[in-house]
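So the structure is just underneath, and the comments pick up after that.
With one protein chain removed, the remaining protein chains of the complex are shown where they sit.
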Amino acid sequence: MIPRYSRPEMVSIWSPETRFRIWFEIEAYACEAMADIGMIPKEAARTIWEKGSAAKFDIERIDEIERVTKHDVIAFLTHLAEFVGPDARFIHQGMTSSDVLDTCLAVQLSRASDILLADIDALLAALKRRAFEHKNTVTIGRSHGIHAEPTTFGVKLAQAHAEFSRCRERLVRAREEIATCAISGAVGTFANIDPRVEEHVAARLGLKPEPVSTQVIPRDRHAMFFATLAVIASSIERLATEIRHLQRTEVLEAEEYFSPGQKGSSAMPHKRNPVLTENLTGLSRMVRSYALPAMENVALWHERDISHSSVERMIGPDATITLDFALARLAGVIDKLVVYPENMMKNVERLHGLIHSQRILLALTQAGVSREDAYRLVQRNAMKVWEQGADFLQELLSDPDVRAALSEEEIKDKFDLGYHTAQVDTIFRRVFGAA
Amino acid sequence: MIPRYSRPEMVSIWSPETRFRIWFEIEAYACEAMADIGMIPKEAARTIWEKGSAAKFDIERIDEIERVTKHDVIAFLTHLAEFVGPDARFIHQGMTSSDVLDTCLAVQLSRASDILLADIDALLAALKRRAFEHKNTVTIGRSHGIHAEPTTFGVKLAQAHAEFSRCRERLVRAREEIATCAISGAVGTFANIDPRVEEHVAARLGLKPEPVSTQVIPRDRHAMFFATLAVIASSIERLATEIRHLQRTEVLEAEEYFSPGQKGSSAMPHKRNPVLTENLTGLSRMVRSYALPAMENVALWHERDISHSSVERMIGPDATITLDFALARLAGVIDKLVVYPENMMKNVERLHGLIHSQRILLALTQAGVSREDAYRLVQRNAMKVWEQGADFLQELLSDPDVRAALSEEEIKDKFDLGYHTAQVDTIFRRVFGAA
Amino acid sequence: MIPRYSRPEMVSIWSPETRFRIWFEIEAYACEAMADIGMIPKEAARTIWEKGSAAKFDIERIDEIERVTKHDVIAFLTHLAEFVGPDARFIHQGMTSSDVLDTCLAVQLSRASDILLADIDALLAALKRRAFEHKNTVTIGRSHGIHAEPTTFGVKLAQAHAEFSRCRERLVRAREEIATCAISGAVGTFANIDPRVEEHVAARLGLKPEPVSTQVIPRDRHAMFFATLAVIASSIERLATEIRHLQRTEVLEAEEYFSPGQKGSSAMPHKRNPVLTENLTGLSRMVRSYALPAMENVALWHERDISHSSVERMIGPDATITLDFALARLAGVIDKLVVYPENMMKNVERLHGLIHSQRILLALTQAGVSREDAYRLVQRNAMKVWEQGADFLQELLSDPDVRAALSEEEIKDKFDLGYHTAQVDTIFRRVFGAA
Partner (left out) sequence: MIPRYSRPEMVSIWSPETRFRIWFEIEAYACEAMADIGMIPKEAARTIWEKGSAAKFDIERIDEIERVTKHDVIAFLTHLAEFVGPDARFIHQGMTSSDVLDTCLAVQLSRASDILLADIDALLAALKRRAFEHKNTVTIGRSHGIHAEPTTFGVKLAQAHAEFSRCRERLVRAREEIATCAISGAVGTFANIDPRVEEHVAARLGLKPEPVSTQVIPRDRHAMFFATLAVIASSIERLATEIRHLQRTEVLEAEEYFSPGQKGSSAMPHKRNPVLTENLTGLSRMVRSYALPAMENVALWHERDISHSSVERMIGPDATITLDFALARLAGVIDKLVVYPENMMKNVERLHGLIHSQRILLALTQAGVSREDAYRLVQRNAMKVWEQGADFLQELLSDPDVRAALSEEEIKDKFDLGYHTAQVDTIFRRVFGAA
C-alpha cells in the first residue's frame, strides 16, 4: 500500500485508531454479555463501556508497552486499564488475544468489502450507461488480434458488465466467508468463556459465530476472500487491456480522457498514452499476488501458529486498498472514455470485405457445396486479399467456382453489417434485463 | 498429471475419446435445434445423430488431419464427415470452434466437479465417524507448537469437518461458475446462429446459456474455479500437516496406517513415516500453483486470443486429477488413522500442570487481584516449571502471594481436565447438528 | 506435460527406463568406489557392473514390488538383485534412497539443461540472422502502444538477442546450482559411507559433491533452478507478445508463417492468426507457475520430509519439457517470420509527422526557449494533429511562436528518419560484438 494508490476511506479502516476502537468494542460487548449472564458485575460492564468509549487511545503509549511485553493485545489492555480503572480486571476474562484480533479482522474485512461492493456498483453503472450509449456503435470483433466479424461497442461493454456482475456476486460470498466472530478462548473449547458471549458479540458486530474456532478463525476463509479479490483483479486487467488495445495508434477507437495540462512524456510532447489502464494492469498483478500467501496461511500448525499474522498485516490493507483504488480508477476511465465511432467504422472496412467470409462459406454450403470445398473456395479468395490487397467482393464475383453456386446478388447480399447486429437486443436483455 | 497420482474415473474425463464424444454431442444437439427451427432438414439432423453415435472415432486419423490443418476442431469435423456423409455439411453451421471447445470444457469440468464433490463427501463421512469416535478423547491443544490447554481429538476432527463442509459449498458454487454453454458464433453476436440453438444445447447438457460470450466463455469463470480448487488444496495441506505433526516421534499421538510388507526406508528398517500426508502436502502445492495461470488467462485480447488454451489443456486434467487423488488419499488416511489416546494423555501431562495457568489467572482476578498482578504471579511460577522442571501445583501452593488470594482447595480445584471438555457437545451440535 | 507440447529427446530424460538406468549407474559407481577403498570385494563390484549393464529392467515388475513395499528404490534394488545374484547384498551399503534419487534428479536436470541451452543457442542464432537482415528496416518505436520515435526492426531483434543471452547465462548458473551429488547416508553424516564414495560417483557423473546434504540435497538449489526457468519463460512471453502485436490487423508489420493447407478458423476462412505466439504466451504462464511449488519445497522439515517429491515428479518433466518445446517453437517462429517493411513504413507515417515532436522540442530549447514553454508550443500543435488529423510540419510552420525561434529550414530539417538510426551500429556492436 502506498499513498499514490490509496483512497482515504479504505485507508482509515486499517488505521491503528480504527483497530483499537474495534478491539475496545469487542471487549466491551463481551463484558456486556458476561454481565448479562452473571459472570461479571453489570456495573463493571457499564463502566467499561462508558470509560472506554470516552477514552482517546494513545498509540505511542501502546507501542511503548508493547516494546516490553512483545504482545500487542496485552499492551492495549494495559492501556485500556489506565482509563477504566479497577473494573478493568473484568475485561478479557476467559478470552484469548485471537478472539479480539480475528474478530477485529472480520469487522475490517467486512467494512472493506462494503466499500469494494460500492466500487463495483459504480463501475457497473458507468459500464451500463456507456453500453447503452454505444449499443449500436458498430465495431470490429477481433479474435487473436485479427479482424473476425462485426459486433458493437455496446456489446463489448455489456460483456464487461456481465463479468463485473459476477465479480459482485463473488464478493458478496467472499464477504460472507470472512464475516464471522470467534470468542472461544485459548484453544476454542469455550472452557473459560460461555458460548453466549460469542453469540452476543457476533450479533452486535453484524457477524456470525464461527462454528469451530481453534483460538483462531480458520484461514481457509481468508484464503477464499483474497483469492476472490485476485479474480476480480484479473477482470480489471481484462477490461484495462481492452482499452489499452483500443487506444493503440493504429487502432485508436477509444482513448482515455486526457486532461488540460496533462503531459504524456517528458521527451515527446505529442504523446497521449493509456497510462491509467496500464497502471491498472500493474495493480491487478499486485492484487493477484496477494492470494498466494493467503493460501499458504491456511495450514497453520495445530490449533494455530502466528505465521499468518505478518502476512495479514500486510495484505489486509494492501489488497483491499489497492483493489479499491483500481476499481474506482477503472470506473473513472469508463465514465470519461473518449470513443471514436468513425475510427471504428474505418477499421471495420480495413480488410476489404474479408470479415464477411463466414457468410459466404455458409451460403456456399447451403447452396450444396461440401463444407471442405466451400472452405477452400473462400480461403483461396481471402488469401488474395491478404496478399495482394485485393477487394474480397470482386474476387468472389470473378471466381467461377463460387459463381457456379451463388449469383452476384446472393454474394453481394452477404456484405451486410446490419446482419451482425441483429441480436444485440437479445444480448442486452440477457445482461441488463432490458434492451 | 502422472499415473502415480491419478485415478481412472477422473482420468477418463480428459481422454481424447471422451472429448470427441462430447464434441459430437454438442454438434448433434445443435443440429437438432437447427432442425427444430427449420434451419436445416430434420432428416439431416437425425442422420447426423445416428451415424455419429454409431461412429468409433479414430484418434490417429484426427491427429493426421490436424497435422495439415493445424486446427483440431476442423480435423474432427472432417473426420466426422467421413462417417456422416453428405449431410455433414449441415454440421457446425454458423458455429465457431470455441462454441464446441468451451462448451466441452464446461461439460468436463462439471463432471470433474461431481467426482470431487463425491470425494469430499467421502472425506466428510470419514471425518465424522472418527470425530464421534474420539469426541471425548482428551488431547492437548497447541498454539505456536506449544502446549496451550486441553481439547479433544474429536474437536480437532470436527474442525476439519467444518472446514471441508465449507470447501464443499465452495465447490458447488465453483461448479455453477463453469457450467455454462456458449453457441454464439464467431464473436458472440449470434449473427449466424439462432440463440435458441444455444438454449437447446445447454438444456441437453445440463448447462446454462452464457449471457455474453465473445467467441469464448469469459475466463473469469475458470479463474474462480481453479482458485477454488487451490483453496481446497490448502485445506488438505492443513489437515495433512496436522497428522504429520501428530506422528512425529516425540509426539506420536496418531499414525498413518502402516501395511504389512511396507518399508519405511531403504537404509533404516525401523522407520514408519507419514509419507501419505507428506505426499498430500506436495500435491497441495501443485493444485495451488495451477490457480495462477488460470488467473492470468482472464485478460484475453479483445473478443479472444488462444493463450488460455495451452494452459487449460494442462491444468484442466492436472488440477482435477491431482485434487481427486489427494482427496481420496486423505479420506483413506483419516479412515485408517491409528490413534493413540494414551500417548495423548501422556503429552497432556508433560508440562507438569502448566496448562492450567489461565484458570489460575482467572481465579486470581476473580478474587480481586488486578489482571497485571495476577499475570505476573502466575508467570513467575510457570517459569520455574519451564526452567527447573518443577511441579506447577506445588509452586503455586507454596507462593505466599498466590495463597493470599486463593486457598489450597481453590487452587487444586483448577487442575481439572473435565472443565475443558464441557462444551464439546456444543461444538459438535454446531458442526454436525447433533452431539 | 502433454504430448502436444513435448519433444522426444527431453521426454526421454524423464522416462522410467532412463531413471532406472541412472539409478543403476549411481549404485554401480558407488560399488566401484567401495571396492577401491576395500569396503566390498572388487569382484563383486565388477559383477554388479556387468550384470546390471546387461540387464533389461522390467518396469512392470518393479511397479509390482513397489505395490507391496510402497518404496520405489527398494523395489528397484529388489529387481536389480534378480539380475545380479548374491553379490547384490553389496549394493546400496550405507546409502539411503535419497542418495540415489537426488543424484539421479541432478543428472536428469543437468541433461535437461543441456538441451535447453542448445534450444537457446538455436533461438539466438535465428534472432541474430534476422536482426542483421533487418538492421536498417525502419519501424516505429512504441511506448504505451503509442507511436514514439523510429527505430529499426533489427534493433528490436537485437534487444531480444541480448535478453536471451542473459537467459543463457542464467541457465548456465542454474545448471551449476543443481549439478551436485549426494552419497552421504541417512542423515548426511557419512556414518555408514565413506565420503570418497560420493567424490567418486560425482566425478563419474560430471557432478560436484554436495557440501552438506541431510539425506537430501537442499532444495534451495532446485528452487533457484525452477525460478530461473520461470524468468526465461517470461522472456519468451515478451517476444511472443511483440509478435502478436505486430501481426494485429491494424498493424500487420510481421506475420507468423502460415503453411499451405493450414486453417485459421473453423468459421471464418479468411483468418490467419498468430496462434503460435499466443500458444507461447500460455506455455510461459505454465512454466512460470512451476516456480512456486519449487520454492515452497525448500522448507523441508528437519533433515528432510518427502513433500518435495510429488512436486518434483510433476514439475521436473513439466517445466523442462514445456520450456524445451516453447524455446524450439519460438526459434521456428523467428526463423520463418514474414516481415513487411513496407507496412512498417506506412505505420511510421501514420501520425503525420508527430513522431518528430521531440526534435522540435530540443531545437526550441537550444534556440533559447525555456523547456516549459517549448513543451507547450509543441504540444499545442501536436494536439491539433491528434484531434483534427492535421499535418504536424504545416502546423509548426504556421505557428508564429515556433517560427520566432526556428526558421522554416530548421524545422523541416528535423523531419528526418535517418537521424534516428544513426546509432544502430553502436547498438549492434554492443550486442553482437560487430555491426
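So that you can tell them apart, the chains are marked A, B and C in the order they are listed, and the count of residues begins at 1 in each.
As a working rule, a contact is a pair of C-beta atoms (placed from the backbone, for glycine too) under 8 Å apart; a residue touches a chain by one contact, two chains touch by 3 or more.
What you see is a predicted model; the values in this text were computed from it and never measured.
Note that of B:H144, B:R204 or B:R403, the residue touching the chain absent from this view is B:H144.
Touching the chain that is not shown, out of A:S265, A:T365 or A:Q423: A:S265 (per the contact rule at the top).
Of the candidate positions C:R19, C:R111 or C:H144, contact with the unshown chain belongs to C:H144.
As for the chain not pictured, it touches chain B at residues 140, 142-149, 244-245, 247-251, 263-265, 267-275, 278, 292, 296, 347, 350-351, 354-355, 357-358, 361, 375, 378-379, 382, 385-386, 392. For chain C, the residues in touch with the chain missing from this view are 77-78, 81, 86, 88-94, 141-145, 148-151, 155-156, 158-159, 162-163, 166-167, 170, 173, 177, 185-192, 195, 209, 211-212, 214-215, 218, 220-221, 223-224, 227-228, 230-231, 234-235, 237-238, 240-242, 245, 281, 284, 288, 291-292, 295-296, 298-306, 358-359, 362, 365-366, 368-372, 374, 419-424, 426-427, 430-431. Listed for chain A, the residues touching the missing chain in the whole complex are 1-2, 4-5, 68-71, 73-74, 77, 92, 94-97, 185-186, 192, 244, 259, 261-268, 273, 275, 278-279, 281-283, 285-286, 288-290, 292-293, 296-297, 301, 305-311, 313-315, 317-318, 322.
Everything that follows uses one rule, which is that only the chains that are shown with their structure count from here on.
In chain A, the positions touching at least two other chains are 142-145, 148-149, 245, 292, 296, 358.
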